[in-house]
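A protein chain is absent from this complex, but the other protein chains hold their places.
The first chain written gets the first letter, and so on, giving A, B, C, D and E; residue counts start at 1 in each chain.
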Amino acid sequence: MNKDKPNLALGAHQQPFSGIPTFMRLPATRDLKDVEVAIVGIPFDSGTSYRSGTRFGPRKIRESSLMLWGYNTVLEVNPTKTLNVIDYGDVDVVPVDIKATNKAITDEVGVVLNSNSKVISLGGDHSVSFPLLQAHKEKYGPVAVIHFDSHPDTWNEEYPDQPYSHGTPFIRSLENGLIDVEAYVQVGIRGSVESSKDYEDSRRLGARLITIQEAYNFGIPSLINEIRKIVGNRPVYLSFDIDSIDPAYAPGTGTPEVGGFTSYEMLQMIRGLHGLNFVGFDMVEVSPPYDNNDITSLLAANLVFEFLSLFALMKQE
Amino acid sequence: MNKDKPNLALGAHQQPFSGIPTFMRLPATRDLKDVEVAIVGIPFDSGTSYRSGTRFGPRKIRESSLMLWGYNTVLEVNPTKTLNVIDYGDVDVVPVDIKATNKAITDEVGVVLNSNSKVISLGGDHSVSFPLLQAHKEKYGPVAVIHFDSHPDTWNEEYPDQPYSHGTPFIRSLENGLIDVEAYVQVGIRGSVESSKDYEDSRRLGARLITIQEAYNFGIPSLINEIRKIVGNRPVYLSFDIDSIDPAYAPGTGTPEVGGFTSYEMLQMIRGLHGLNFVGFDMVEVSPPYDNNDITSLLAANLVFEFLSLFALMKQE
Amino acid sequence: MNKDKPNLALGAHQQPFSGIPTFMRLPATRDLKDVEVAIVGIPFDSGTSYRSGTRFGPRKIRESSLMLWGYNTVLEVNPTKTLNVIDYGDVDVVPVDIKATNKAITDEVGVVLNSNSKVISLGGDHSVSFPLLQAHKEKYGPVAVIHFDSHPDTWNEEYPDQPYSHGTPFIRSLENGLIDVEAYVQVGIRGSVESSKDYEDSRRLGARLITIQEAYNFGIPSLINEIRKIVGNRPVYLSFDIDSIDPAYAPGTGTPEVGGFTSYEMLQMIRGLHGLNFVGFDMVEVSPPYDNNDITSLLAANLVFEFLSLFALMKQE
Amino acid sequence: MNKDKPNLALGAHQQPFSGIPTFMRLPATRDLKDVEVAIVGIPFDSGTSYRSGTRFGPRKIRESSLMLWGYNTVLEVNPTKTLNVIDYGDVDVVPVDIKATNKAITDEVGVVLNSNSKVISLGGDHSVSFPLLQAHKEKYGPVAVIHFDSHPDTWNEEYPDQPYSHGTPFIRSLENGLIDVEAYVQVGIRGSVESSKDYEDSRRLGARLITIQEAYNFGIPSLINEIRKIVGNRPVYLSFDIDSIDPAYAPGTGTPEVGGFTSYEMLQMIRGLHGLNFVGFDMVEVSPPYDNNDITSLLAANLVFEFLSLFALMKQE
Amino acid sequence: MNKDKPNLALGAHQQPFSGIPTFMRLPATRDLKDVEVAIVGIPFDSGTSYRSGTRFGPRKIRESSLMLWGYNTVLEVNPTKTLNVIDYGDVDVVPVDIKATNKAITDEVGVVLNSNSKVISLGGDHSVSFPLLQAHKEKYGPVAVIHFDSHPDTWNEEYPDQPYSHGTPFIRSLENGLIDVEAYVQVGIRGSVESSKDYEDSRRLGARLITIQEAYNFGIPSLINEIRKIVGNRPVYLSFDIDSIDPAYAPGTGTPEVGGFTSYEMLQMIRGLHGLNFVGFDMVEVSPPYDNNDITSLLAANLVFEFLSLFALMKQE
Partner (left out) sequence: MNKDKPNLALGAHQQPFSGIPTFMRLPATRDLKDVEVAIVGIPFDSGTSYRSGTRFGPRKIRESSLMLWGYNTVLEVNPTKTLNVIDYGDVDVVPVDIKATNKAITDEVGVVLNSNSKVISLGGDHSVSFPLLQAHKEKYGPVAVIHFDSHPDTWNEEYPDQPYSHGTPFIRSLENGLIDVEAYVQVGIRGSVESSKDYEDSRRLGARLITIQEAYNFGIPSLINEIRKIVGNRPVYLSFDIDSIDPAYAPGTGTPEVGGFTSYEMLQMIRGLHGLNFVGFDMVEVSPPYDNNDITSLLAANLVFEFLSLFALMKQE
């Protein structure tokens, strides 16, 4: 960012109530020269099966990110100083057509990845992870996936003859070879399902499905080790559905499931993944119309800050 | 209603806080024998260009309708006693695919119309009016249309190469000959538009576009006469976008426009249309997540009650 | 349910945003033939001492139950396939007269119990448990009671000369011999009380009062064992006040008490009670006007789903 | 108020965000010596047929009244300087027993009236007007009544064998001779009713029922004259149901009816009644849980301020 | 705006749910070369006497402005095409120190005015109008002022020894010769005040104080003429307190006063002022934490759009 051009995101001495909200007051630009990480919004919510509203996720996560002062006291890094990070703005989604939207996502994110920037995307509902994984596959080949969620998202179809929706991104990704099936872990799965086949299907497709009960039986530190063991040093993509967290901590989501992780547990879990070979992150299913005074978008912004910190630690090492 | 089959919508002596909410506690059934009017929900909101949430419109309008006690003191009719009315439930919409949704609407509503029942549909965003008009055209031929709205909804495309969305139902209907272009009136149009062409386009396509300024210059009684004159004794379909009313009275909508009608004015306007040859009604763009303690859905339920009363008066005459 | 009569609760391919909300889309009927479990709403809130609004509990729990897909992955049972379950609708309560309401509850629930169906009732405030226990006593004799709550509800009177209110159902039940006093356990009790006599009174009446401190000192697994030991193989009724859970997880209630259970702990606790000889359940004090985007009603619906699962397991064994 | 006893309602230089909220920072006391008007709260909401919550009406109206600075610029009077006014606190209502509550209201308000203070009461639902009129009848004999409402409240029973509820206070008052039947006017009546008999019943009982259509056909100035003509110089009691006003202006109420008065119209209407021989006022059906950022309680507080001003003008004349 | 630098405010085909919200997607810059109008945010709310929160006014008005498509159908102008308009971002306010804030406002806005750009500022509470008028006085000499408000804001002090707050900007401006006292009109004044002196003081200082009663007695067209007559062809500054509008239409404000203008009336009033010699505008007292689903910020954004249109018409003429 040019010093001569004052950053209008600043204002009122950088107090969070002031200024035009880009993510963490980063420059809003599509100039990708020397960019190492781009924050990309994907305001699409037609893929949801219950409450819509995630189209406002990117905007609200950006706004809540103004509470982030920059230095990560646990991971001991200042990611936006360590890395050249920008706010790339939003993908041109098409609410009436998920196929057109998927193509727009893969294309636009492909442009960023091809510039050698990494991407952290802000959803949007979970349907966006399929086109995101497509773009990452084109750049990196099949990737390991760490998938935090309360639902396996490996249904075949939510509606007759409709392959795409927020319940199907991972079956589609597995079918299309986007995921390294040896290293695909789902964490936090819970809630009622249609039949006992639901979990079986996910496991048969190759997922290491860890329910919330298993997770708590492990305990967070052992669970971290389990995830690290599954992923190893493969290139890994982390897909984060905010409904993996309990609705008390993250009410602002489309299909909440009771009995989930606390915010502290989740922060520790993400921090515990430092040193893995991350190639991309998404933060999905934040639905501001159903939030409670922004506690969900604030938690999402903090988790994205941890994602940025994990990228920054990779550079430092 | 058969005494042998207790109506479970009843309960607690019919106080509105009690029971399972069908519209006005009408029987929920798909048995169309002898039915004269069917209430049909269309919970589709992927067509909107701003705030989603109208997928919850049908459910919430049904709930608010429990405040309706049955007798219309102004039009002096008890429509659910005069007519055999049912709650038909919801059309199987497909949030990820507006074309599949449009087909489902035209097909399902076609089944009802072919049974010789009339339909009052509860949206859903305004994109549903195109398939609704298709179904009515198939039954009645091109119909006159009274269209209350703040927007003309005659844009060509909101997204590249996407003919369908909540900004285009009336251009599509006009192009497809669903509307009797001699008798198409838009009432309450206002707000900023992309260019001076917007209103010109609507008028060139044949609409009698009455802005809110014109409406108030007429005054409600003269405006009623103007509408009646345009429609005459043609078969007429009334499409009601709740955003024709001011956001103070109807905040729960996706694309609110300030400076609109009051609830009293609108009730008087609808009542003033008695005696026209109505063939169908829709009530669209009620978005409960953005409502204020149900005042919008309550207003919508009352307007639907007026629609029912207009149907009932047609039978009495 | 007759195949010829389509279930109107369905709609939009059973996505939870669509259809008329009966509990889990079960048939709404008062035909009790072969019914094994009936869901019964009791929309009464005049018994509360602080915030009213539980009259909307049954309706909102039904709506949130549409998120339940049917199979319980922890208890490994699909209760609505295993059992013949119906939604019976609501009892005709009388807000101005608690005695008339109590009689209506005992009578209506008595009809269901006498048909050999079991009942899961949805409150309403906690005053409804006294007439519910009366009905169960008439069918089963004095029953063991597992009572989750933050308050003992064994006050003598909240208002002069008024025996009935939401602070007194268990003293009244004990006085009237509805409870097997050898097997009455209260779990989660906390918060300030009028005097040290409050807990003493409850214990003197026979309750095994377990405070939240005791509960956490046990730990959930030992606490489950303690409860099982108290109840043994007696016929047991479970009364669930949602305020036993912390307000972070269940804000939508009339008299919230801070420092309670988490949703995960509670789900595990209920599941841990499988195999007991349950004769009835109630879920009370869910107050939707004070909820936060339905997280309380969703938790209540999930707990009722666990209750149904416990009934289903009894049949399988 | 004694200078030696600082008024704790004051604080922060009397800015409305500060201090313990008595009505308009008046002294909270039950010492009735020389008191000319007492503000009396009646936090009872078991009489409502839809949404409860008016039990919080008195508290919230008091809080919103802190925005009132004291001088009425239209009626040109400072009522709390002209009159000796106190905040009497709340009547001891009994939510589970409307008969006990009615008696408590009549008794407590009777004490105040017998001290020669007048009473302005803050509800509570509209059932409280029957015991209030009883107390006023005992003091003044049958009184003229000006009744602003959207409902006639002259149903015989809302529940079988239950004479008292918020739908019946005026039939009970008429039956018991509390109202001077020659001078009973209802203003603003609207909405659907059970049958054409509803309005006929009210009129047959003696009410001059003025619907909202009649009201608007009169115009506010003529309507004021009509009311003044009906009442004449009789002792008159004004009963104000906030749902006479449109839900856009007064959403915080239990049984809202669309198509009502605006706040400006109502303020002008009340001010136009100056000079009548008022003996009492009530402000009922304000339900804070359903309000929108206190706009309803603020409007109620302003209307109560107009009531106080009318009393003050009576003294000045 | 340079084509090479894509405007990140765009996104998703310019649908309002997408992109980083500058006002009307205008470029966010402090480069004032050739700029004709600058939108300047002033997020200061320590001057309020009741509810704080206007510090979020500028951000939320920007967000709601994305609903504005560009062409004004009533005034027949596209202001952002006619004029070179930018979003200047926010002034660096100091919440703990109103004097430091006032200086920052006068200085920063002075920089803009000295570049020969005009300013439309987005508050913030009404205290900001004093430093804004100071900056305009320095550029233009004493200006005529059209002041829409429910309060005269000419109190001497709200707190002992504190000259500045949101109740005093106009007495300070008059004392300091910032206003052409021959041409200062206040419109919409109402509500209770401390004493009859309040209005007298305002008038004695020179204001033409028009109460809401006077305004309605004029009628909107005559009122417009009255204002035009007062102002003549003097350079005129318009200060707009959103609480001039009724809380039904504008609940999101700090000190709401019931009985105000409707949104339609106000839009017509502003449009009726075309052709006056405007030198500046402010839009103050929009308090998003107290808004109802953004209806207040949307109305404010629409009014700012009318201000822009008035500037654009001045250029065309």
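Here, a contact is a pair of C-beta atoms (placed from the backbone, for glycine too) under 8 Å apart; a residue touches a chain by one contact, two chains touch by 3 or more.
Just so it is clear, the model here is predicted, and its values are computed rather than measured.
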item: Visible chains in contact with the missing one; value: A, C, D, E
item: Of D:D87, D:D180, D:E257 or D:E306, the residue in touch with the unshown chain; value: D:D87
item: Among E:R25, E:R51 or E:K118, the residue in touch with the chain that has been omitted; value: E:R51
item: Chain not shown: contacting residue from D:R59, D:K103 or D:R271; value: D:R59
item: Contact partner of the left-out chain, one of C:F130, C:Y159, C:Y184 or C:F281; value: C:Y159
item: Contacts of subunit A with the absent chain, listed as residue ranges; value: 13, 15-17, 67-74, 76, 78, 246, 248-249, 262-264, 267-268, 292-293, 295, 298-299, 302, 305
item: Residues belonging to subunit E that touch the chain removed from view; value: 45-49, 51-53, 55-56, 94-98, 100, 127, 159, 161-162, 164-165, 289-290
item: Residues of subunit D (touch criterion as defined above) contacting the omitted chain; value: 5-6, 8-13, 15, 17-22, 28-31, 41, 43, 55-56, 59, 62-63, 87-95
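Basically, only the chains that are shown with their structure count from here on.
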item: Intersection of contact partners for subunit B and subunit D; value: C, E
item: Two or more partner chains touched - positions in subunit A; value: 49, 51, 55-56, 94-95, 159, 290
item: Inter-chain touch pairs (all); value: A-B, A-C, A-E, B-C, B-D, B-E, C-D, D-E
